[in-house]
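Excluded from the complex is one protein chain; the other protein chains are retained at their positions.
Up next is subunit A:
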Amino acid sequence: MASLRDIQTRINSTKKTKQITNAMQMVSASKMNKAEQNAKSFVPYSEKIQEVVASIANGGDVPKHPMLQAREVKRTAYFVITSDRGLAGAYNSSILRTVYRDIQARHQSKDEYIVIAVGRVGRDFFAKRDMPIAREITGLADQPNFADIKDLTSETVQMYIDEEIDELNIYYNHYVSAISQEVSTTKLLPLTNISTEGKQLSSYEYEPNQEEILEVLLPQYAESVLYGALLDGKASEHAARMTAMQSATDNANDLIDDLSLSYNRARQAAITQEITEIVGGAAAQE
């Protein structure tokens, strides 16, 4: 049985850990609120841009724009959103597992795909497995601005326009609620299925003409979807970290309870033993 001192040391160190996880949980909770707000304030923009794109793309004679045409797939790009730091439960591992499985199932050689990695954990994962990383971005702020990631999204879309890639898939954790996030995989490019559900389509005059508007609009639309995924991913990251830290704190509490119990038992045993010794000693004197 561990000595009283050993148990006391363990209790103290568990208490320290608990303080840290508790603080991290509160930090993540407030960051999650902020991230959720960011994701919400982005909604009007994305809805509007989708509405306009849908009414152009689905209206009468659809102009032939490369981003709307599916072409023979020679190389697929995977846009993977992970976090920079760990301690977020299954947040990173569930995405990386899904991506890895899909890539292994779909491609035989490394020439057939590239990875665009957001977040250090994802980048390290792909680098370690020697997979081709075309672009990477780490150290993204907790509340990213559109300007922060503008370069990455426009480069990604440009790669499709330049036919470096023929397909673009996004992998990220979708924020369902504070306690639930699920891996979401979306095929962004080519834009073959722009949903028009529940939207009222209007017919517009185009200034100067449809082709030139699509030229400007489609890249912006694709970029906005990427940005939306990133905001969603950030909200999920903080939610996942909050939940992970919550359960770490709970575990620490359980552990402290158990340890206190065995500490008290050990203390009691020591006292009992001492009394027995004294009584035994006194009896021997008589």
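The criterion applied here is as follows: contacts are C-beta pairs under 8 Å (C-beta built on N, C-alpha and C of every residue); 3 or more make two chains touch, one makes a residue touch a chain; residues count from 1.
Keep in mind that, in the parts below, contacts and distances are computed from a predicted model.
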Missing subunit (named according to UniProt) among the choices "ATP-binding cassette domain-containing protein", "ABC transporter permease", "ATP synthase epsilon chain" or "Cytochrome bc1 complex cytochrome b subunit": "ATP synthase epsilon chain"
From A:72, A:162, A:205 or A:257, residue that would touch the chain that is not displayed: A:205
Hidden-chain contact residue, picked from the options A:16, A:48, A:74 or A:187: A:48
Option from A:78, A:171, A:227 or A:263 whose C-beta touches the chain left out: A:227
Where the missing chain touches subunit A, by residue: 38, 41-42, 44-46, 48-49, 52, 56, 145-147, 150, 202-208, 212-213, 216-217, 220, 224, 227
